[in-house]
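The structure appears right after this line, and notes come after that.
Missing here: one protein chain of the complex. Every other protein chain is in place.
Chain naming follows the written order as A, B and C, and within any one chain the residues start at number 1.
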Amino acid sequence: MTPTELAVADAASRARPSEDRVVNDFSIQVATVNGSGSQTANLVLIRSLFQMGIPVSGKNLFPSNIAGLPTWYTIRASKDGYLARKKEIDFLVAMNAETAREDVLTLEPGAAVVYDEPLKLNLLRSDLTFYPVPFDKLVAQVCPDAKLRRLVRNMIYDGVLAKILGIDTTEMDKALNRQLGKKGRAFGLNQAALAAGYEFAEKHLPKQDPFLVERMRETAGMILIEGNAAAALGCMMAGVTVVTWYPITPSSSLCETLISYMKKYRIDKDTGKATFAIVQAEDEIAALGMAIGAGWAGARAMTSTAGPGISLMSEFAGLGYYAEVPAVIFDVQRVGPSTGLPTRTAQGDMLMTAVLSHGDTKQIMIIPSSVEECYTMAMDAFDLAEQLQTPVFVMTDLDLGMNTWMSQPFEYPTRPLNRGKLLTPETLARIGQWGRYLDVDGDGIPYRSIPGDGMPAYFTRGSGHNAKGQYTERADDYVTNMDRLARKFETARQYVPKPEVQRDPAAGIGIIGYGTSHWAIEESQDQMRDENGLKTSYFRLRAYPFTDELTAFIDQHDRIYVVDQNRDAQVVALLRMELDPARIAKLRSVRHYNGLPIDARSISDEILAQEGHEVVSRSRRPAPSGDETAGVGGE
Amino acid sequence: MTPTELAVADAASRARPSEDRVVNDFSIQVATVNGSGSQTANLVLIRSLFQMGIPVSGKNLFPSNIAGLPTWYTIRASKDGYLARKKEIDFLVAMNAETAREDVLTLEPGAAVVYDEPLKLNLLRSDLTFYPVPFDKLVAQVCPDAKLRRLVRNMIYDGVLAKILGIDTTEMDKALNRQLGKKGRAFGLNQAALAAGYEFAEKHLPKQDPFLVERMRETAGMILIEGNAAAALGCMMAGVTVVTWYPITPSSSLCETLISYMKKYRIDKDTGKATFAIVQAEDEIAALGMAIGAGWAGARAMTSTAGPGISLMSEFAGLGYYAEVPAVIFDVQRVGPSTGLPTRTAQGDMLMTAVLSHGDTKQIMIIPSSVEECYTMAMDAFDLAEQLQTPVFVMTDLDLGMNTWMSQPFEYPTRPLNRGKLLTPETLARIGQWGRYLDVDGDGIPYRSIPGDGMPAYFTRGSGHNAKGQYTERADDYVTNMDRLARKFETARQYVPKPEVQRDPAAGIGIIGYGTSHWAIEESQDQMRDENGLKTSYFRLRAYPFTDELTAFIDQHDRIYVVDQNRDAQVVALLRMELDPARIAKLRSVRHYNGLPIDARSISDEILAQEGHEVVSRSRRPAPSGDETAGVGGE
Amino acid sequence: MSTVTPTPGRKVNRIGLEQQQYRGGKTTLCAGCGHNSISERVTEAFYEMGVHPSNVIKLSGIGCSSKSPAYFLGGSHGFNAVHGRMPSVGTGALLANRKLIAIGVSGDGDTGAIGIGQFVHLMRRNLPIIYIIEDNGCYGLTKGQFSPTADLGSKLKTGVVNDLPPIDTCALAIELGATFVARSFSGDKKQLLSLLKAALSHRGTVMLDVISPCVTFNDHEGSTKSYAYAKDHDDPLEEVSFVPFFEDINVDYEPGTTQEVVMHDGSKLYLKKLDESYDPTDKIAALRVLQEAQRRGEFATGVIYIEPDRDDFLELLNLVDEPLAMLPLEKVRPPREALEEVMESLR
Partner (left out) sequence: MSTVTPTPGRKVNRIGLEQQQYRGGKTTLCAGCGHNSISERVTEAFYEMGVHPSNVIKLSGIGCSSKSPAYFLGGSHGFNAVHGRMPSVGTGALLANRKLIAIGVSGDGDTGAIGIGQFVHLMRRNLPIIYIIEDNGCYGLTKGQFSPTADLGSKLKTGVVNDLPPIDTCALAIELGATFVARSFSGDKKQLLSLLKAALSHRGTVMLDVISPCVTFNDHEGSTKSYAYAKDHDDPLEEVSFVPFFEDINVDYEPGTTQEVVMHDGSKLYLKKLDESYDPTDKIAALRVLQEAQRRGEFATGVIYIEPDRDDFLELLNLVDEPLAMLPLEKVRPPREALEEVMESLR
């Protein structure tokens, strides 16, 4: 394969509005090679904007290898607070010779390019602003030790951008300090590189593009965090005690961050011992097996994985459902099928997970959209798993889990742990006769005992059992138990997180979205309203099974657009399974499945097209199929 | 657990029509303990009826252990040729002390009971005909060796039944001979036991019940076979070369029978060597992995499993889909979730298998209803897998796979093997440039080469690849390939077995069924027509994806009843995913999920109830929930 | 924990329970199945060692063997998991509650075929569990197919001959780090009972491979896992006697003939060696003994390898003493300041 084949071909597609000054509203893309140490430079860049009070988001597009392949880091600054991916790149930093040509050719007219001088990219187009920078020369000046140059070279573009875009260099220094801390020498070298870039730009690169930053006050008190770290915090606060995992992108950093938090905050002060166990299992089957064993024995237990792991967990997931054992499973979704694109984002496991395991199994899913929800829903998940005595899947994705998001700081939980119907001497006295699978309360949820709690013991099995937990092959016992499980699933509708509904009474059409599509949907709503006068309502699903609010929302609108980041319109499928035909008739589908985080423009274009609005294709060249594609015949 | 907990509680539910003679139209149930050697007696019984030209079917209800637990074998004689389970038992042979009480109490008035005298079952009810037989005494007379008595004791009831029902004893001898062959001593002992039973009945048991058999000519030339054996024959005739499997009930006998056929008919005459490889793998993951490896290298490869195995195969199933490797997987479905009821029947894996594996995977399923289709569809499956270059799942079930069915003999295949688009020098010359995943013909199906065939090599992977099979992470390549896979799935609609449609132009309602429900549906149609004047059409699904005929059938009817042998109305769900709302509005659901083969009466009752006919509950005692339950709200 | 009032005059163990209280449900296995004898020995061992059933968890996979836990210790929690995956469930349960005493029962198919991966990693971790393989060389529950412990040349009832070498689970366990590895025969009541009692005194993984004939599918001539074959080819390494810590008995033995192993709870295991040169604390010697026995078509029984002092997996994890499952909110939710500190670091 040639390197350019690896390039991401998400072409830009808008014409640039001719403006003099575009302030705090543009995207910067840094194209490098992975393993080249650009991470520090990129984090310093995003942090310094953030410190200036400007809403930002950062998305890392990296290859599924360790070093030497193309990587793109995109930072969006948005005065309006939009955090979704912006489809168009406004400002390119072209450091990677292998992709530079395609990177430049796919830009919108009017975009700006900082590039490594020898690449001579300026010859490619005349409708862009080019800023050539002799990186090698500059780095040689600031870093005499040739071996270290690779590590500081990238910091030069931060300096250049600081000058061109007007970023406060004291904020850059601060961000750099934060990044490198007290690593004295590294800090010094990088600071020198920053300065060198700045000075070079000051001398040689007169401002020619419209993009500028200015201080705002929109980020005061806020934090920058990845979803996986937020989820890890949530797990810690949820009182997780047993974590069993197997490394897989994009989920590894969830458990790895959790390890570091737990080591810091969950060591018993008096004894120096751990109030948790974290075990790297031999594979995902074992990881879920351990979590199920731990959940059965009363721990708050979890694992975290991605698509291939979910497939491998099928058998244990069915055991968890049928034997009614709590466990929390994070599915940080990536692009399938099979190994697919391990470092790209998708929502492709929704349907499979809803019915994960053979033989009439049904699973609970909760779906965070934000880093804050990664935090709160982690806590919800542990409570739900114990309340409902069943596996609970937290369906997040690579975009949420591994990218950098701005958020209000997380609140300390005030709710105690909800451990569900654990049998106690009091309950036992109240209910009289206990049976492990007896539906005492009519909600399908039985009472459970755990080993060592002094309550009556029982035998847990994945084979047929009656209300007392005894082995049975009787037809009536089987049906009674299966019907109770169905009833429990109905009960779950009341316990899972409620949707978030924004209704515009004037809107004829509604949008249903979930997970990371949220950010693009909100922006798309504004786009359609502002650009096309199209008003929309918005219903954000936060769980499966669906809750009661759903039908009301559908009834309030003429047409409903369901946004899925997968090819097969999987949540449309789940909706179709249970809605009545009149409501199904209102459903339309918007799909996005090219592995890149969904963007507002793709949604707007698709909805507008289906609504019969004229959508002007504004891209320079045919967009790669898929970024533009969407829409099954949507009835 | 107590033994009676294990009893099957599928109560009968009809009042007996008062008739003098019921000829060739009743069911016999033999209740024994498994491991007690009743199999020979039962097979002799069913065979002798079959030899008398009477349509029969035999269903074995056995526990998930090896010896010592209750077992029921039911034979239905049906002059009208109905092969489904009959819900009511007309004639009980009560040999098992542990279940005898419940077995007798759940009979319809008017039924007859042959029982082991010391059990004194006659005291239980007065509305049945009782025939006490002193089995121990009789067996002691014919079999002096006490150790052998256990093995021949059961043959006595065959003798008793021969007399009471009027079965020709020469047919019994013939059937016995066939069963035991030249095992001289065993044959002699059993024949003596048969005679002893006959003579005892002649002397002591005057006929009091209405049930009789008489010779017919309905079975001439026909065969008796289990679905798994039929499928095995089909696989052999399909030219299977690599079989990799892991034992699991109810699928083991498919591969085990295949082994014996292959050893007999697939050893190369000239060399004495095998034209096949059959390997017992270490588990189902390996079994499918091997089949995929073999299919990739050009073998006709298969595996066979049941629910838990399907779950474990998820990951490889996704690889097969995405890397486009042919393989045939038999899923002989049993009751889930999890281990569930391993020796009971269900159609509970339909939905899971349709989307088996994470990340936008879609699988092909074909669905036999008869032993004949087990044979023909096995051949279809191998052709389809190679034509479509993808895993093909043959969805059968325990009822079809392990029970004894009457059938016309199978026809010798006339069709050559369809090996699909294998690249040849000629094709290569014609198409010019070859790419492993290039859609040359517009049907989504590319050309493939196999190792050792002298055609260009390629690299197969479950990660992102372009039309040439090269590694790629490009958004456009990914979408292009996924869209082609979707196109291929559309192409599959034309290749998979067509449905079987019986349209009654006068019928307002239609029934959609699949798999073993077929037999009960046909009988139910007759019941509803004859008893209620309700005419119905019938559409038998034979594959997923669904074919074009489906929508026409729905359009021709006002309401459509979809019969599923699972709790979650899984095929309704699959239909709902793709039909338009007007057609969905016509769908109703009939579910049956207590682990017993579905029966006509349950279908009729459910349809009639939903149609607003009055359904008289005619059962003696409340039927076990589940056998009667059915029907989601079906709007 | 339920309080127990023993019937006066009845025999009780040191914690006041009768043997009856260690029994389980009625077996549904075939009459004569080796697995039933093992269940009886387990019942006796736990009774005699005075382990309270409510402190015990019983785990298994799928198979006839894996049904056994339902037939002993009815007062203990049990978990009949999925095929071959008992090790992970057991690991999780012990992580949740390190005070539990875990006994796992598996089959040679459950362990040797589908479960070999989890087996390997369990052994490697030295998880404190008594892991019993009820080894009949076949798949009983699915009607007699060969399992991976079937010996080379062993015959199925149908006459099919096994042509793959067996996996020696004891050799594997030793190689992988199990710290107490023994083999026995379901028909040798005395040896098996001693081994089980010693197992209860060991801290770390006990791997006990017990030849346990399947009377229905693998007890014929030509089978190397039949009762007859097992009786004739049982080659005990030692006479095993066990003295629990609570019994103050001194065993006299001639030095050189008997090895005394002090278990971590102070119990003593006396191994009167039948082959004097054999040292069950020497890995290579243990592997050699296994290989030589196999070459002779025999199976060495008794304690094959023991390492009484290695840290088990739970110790390596440095867990608090209380079971993780029982920790109160204040132990598992860090204080408000902790969250604040993290938030501050992200600002």
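Basically, a residue touches a chain if its C-beta (ideal position, glycine included) is under 8 Å from a C-beta of that chain, and two chains touch if they have at least 3 such contacts.
Computed from a predicted structure; not experimentally measured.
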item: Interface partners of the hidden chain - shown chains only, full complex considered; value: A, B, C
item: Touching the absent chain when the full complex is considered, from B:A97, B:L148 or B:A297; value: B:A297
item: Contact residue for the chain not shown (choose from A:L43, A:L69 or A:L423); value: A:L69
item: Residue in contact with the excluded chain [from C:K189, C:K283, C:K331 or C:R347]; value: C:K283
item: Options A:E199, A:D283, A:D483 or A:D580, residue touching the unrepresented chain; value: A:D283
item: Among B:G35, B:G289, B:P545 or B:P597, residue touching the chain not depicted; value: B:G289
item: Omitted-chain contact residue, chosen from B:Q179, B:S463 or B:Q502; value: B:S463
item: Positions on subunit A contacted by the hidden chain, ascending; value: 1, 35, 63-69, 246-249, 252, 280, 282-284, 308, 338-339
item: Chain not shown, touching residues in subunit B; value: 221-225, 233, 236-242, 244, 261, 264-266, 268, 271-277, 279, 281-283, 285-301, 315-316, 319, 409-410, 412-413, 416-417, 449-454, 457-463, 471
item: Touching residues on subunit C - with respect to the absent chain; value: 113-117, 120-121, 124-125, 148, 163-165, 167-168, 171-172, 175-177, 283-284, 287-288, 291, 316
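Definition applied: only the chains that are shown with their structure count from here on.
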item: Pair with more cross-chain C-beta pairs in contact, given B-C and A-C; value: A-C
item: Cα-centroid distance, subunit B relative to subunit C, in whole angstrom; value: 40
item: Sites on subunit B at which at least two other chains make contact; value: 1, 63-64, 308, 338-339
item: Multi-chain contact sites of subunit C, meaning residues that touch two or more partners; value: 82
